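Here the structure comes first, spelled out in structure tokens, and everything after it is commentary.
In this view, the complex is presented without one of its protein chains, the others remaining in place.
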Amino acid sequence: MDTSFAYILHLADNALILGQRLSEWCGHGPILEQDMAMTNISLDLVGQSRSLFQLAGELEGKGRSEDDLAFMRVEIDYKNCLLAEQPNGDFAKTILRQFFYDAFSFHNYTALLQSSNEQVRAIAEKSLKEVTYHLKWSSEWVIRLVDGTEESLLRMKTALLELWTFTGELYTPVDYEIKAAESGLGVDFDKIKTLWLEEVNKVFDMAGIKVPVGGWMQKGGKKGIHTEHLGFLLADMQYLQRTYPGQKW
Amino acid sequence: MEKNLEEIFQSRIDREEKIEPKDWMPDDYRKTLIRQISQHAHSEIVGMLPEGNWITRAPTLKRKVGLMAKVQDEAGHGLYLYSAAETLGVDRDTLFEQLHSGKAKYSSIFNYPTVTWADIGAIGWLVDGAAIMNQVPLCRCSYGPYARAMVRVCKEESFHQRQGFEILLSLSQGSEEQKRMLQSAVDRWWWPSVMMFGPSDDDSPNSAKSMKWKIKRFSNDDLRQKFVDVCYEQAKVLNVTLPDPDIKWNEERGHYDFGLIDWEEFWQVIKGNGPCNKERLAARNKAWDEGAWVREAAMAHAAKRKERSNKKKVA
Partner (left out) sequence: MENNWPLWEIFIRSKNGLSHKHVGSLHASDEEMAMQNARDVYTRRSEGVSIWLVESKHITASNPDNGDSMFDPANDKVYRHPTFYDLPEELKHI
């Protein structure tokens, strides 16, 4: 598989799978205003994935559309980080997952403004405006929930225990990312790691909570080795395309 | 004195003057409005559930974002309407309690299930179509905040119906399976949509009063007739049959005649015996109850922050 295709597909999958997860909240949020906020973020993410899938399809050159790529692959072909596919859990877990991802995505898109590929630069520029807002939203919620009540703090600590192990993968490059960095298409992961940790520490400091030290980091998603959750997510998402293949909707 | 105020109030209404929140108004006018606006808001919020069902399963990314934006709009509409109700002196959490306890009503159409993807299209075409017919006149309602909220709602709503129709149009041009899905959805949503205009005016106790106060501008039956006339023509474009053997053009009236409505079903669904009443209410309660700690934490944080900044000012 062409490495630039794999790299863009990975970025697209991240956005799609997290957007899909977040959309599960629509109609079930803790208060109307936040229901709308989460749907906005989900809409941005699915929108980003569409631009990226279209670009990936072009790079691949086999005439696959955004929907072919989004719906017609099997589990082991999805390249999203494990973090993105983790279930919503309670609002604390959703917020923390979003914050970890936003902090990565913000610095990733910032770095992609310098990509050698013009279309990637254009997508990064548009997405960065959206992600800047997402990061502000999720950062403020992290602070609110950590600082809020005993219960909200406990829930945040629980979420941290569950999710921390999936964060290492965000800034640990796999082969196609290393190649993309070398060719100028992608980003320098040493820098992203530093920036991500700074961002997380900054917000955790403001909130009054510590980043866990050490701990085993899961990985595999970027190479198609997923948690059990992804299969169910895909079964749901792909249902119509699989049941009625080749139709127009 | 009271009578005099009522006369002045009615003459303002008759002159098409808008009533604003702090103006004097008869108690009954206030109560009627609170009931109607909050029912309307509840309907938007509960309406998110049957459609939200299909967000994760939407067949393409384009359909996914379209549907998500639509369901989000419903949240927005609920929010605008609750805000309008709040200007009458009732707070939103109280209205939520009425919804959650089952005391308040909402449009009974949302107690029907969305069985297939085509249902999403049918809701857009028929349910939103009926809603728009009901809602456009409300933009001229005598109560200012309600009228203004409705202007916003109607502006946003117009894309919903078009989106729904487009979904159905794609199905109508698709495979046999898709056409079957389409006809099944129309069969199931037609009658409940016709019922959305409410009971016949003779059986609708509040109608006359609401007309006098210009909360309501057209009779239920007139709007229903308009709906049937419009849909019959649109159904031809989709190549579907409306599940009513009695629909036929009446030259004399200049309208389509249609069959008898099963009002027994209507009242049963309102009473709580629709296929999804319990689920809908349970889903709203669950979201609200599970959000309690979030709302509490946000308030606690706001209070702590205020305290900290006050301390800073003193120091």
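As written, the chain order gives the labels A and B, with residue 1 at the start of each chain.
Everything that follows uses one rule, which is that a contact is a pair of C-beta atoms (placed from the backbone, for glycine too) under 8 Å apart; a residue touches a chain by one contact, two chains touch by 3 or more.
A quick note: this is a predicted structure, and the numbers were derived from the prediction, not measured.
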| item | value |
| --- | --- |
| Of B:Arg152, B:Lys226 or B:His255, the residue in touch with the unshown chain | B:Arg152 |
| Listed residues B:Lys105, B:Lys179 or B:Arg295, member touching the removed chain | B:Arg295 |
| Those residues of subunit B which, in the complete complex, touch the missing chain | 20, 22-24, 69, 72-73, 76, 79-80, 83, 86, 91-93, 148-149, 152, 156, 292, 295-296, 298-302, 305 |
| In subunit A, positions touching the absent partner | 31-34, 36-37, 40, 133, 136-137, 140, 144 |
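Here, only the chains that are shown with their structure count from here on.
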| item | value |
| --- | --- |
| Complex contacts: residues of subunit B adjacent to subunit A | 45, 48-49, 52, 55-65, 68-69, 71-72, 75-76, 78-79, 82, 117, 167, 170-171, 173-175, 177-178, 283, 286-288, 290-298, 300-301, 304-305 |
| Residues of subunit A touching subunit B in the complex | 16, 20, 23-24, 26-36, 39-40, 42-43, 46-47, 49-50, 53, 66-67, 70-71, 90-91, 143-145, 147-149, 151-152, 155, 236-237, 239-241, 244, 247-249 |
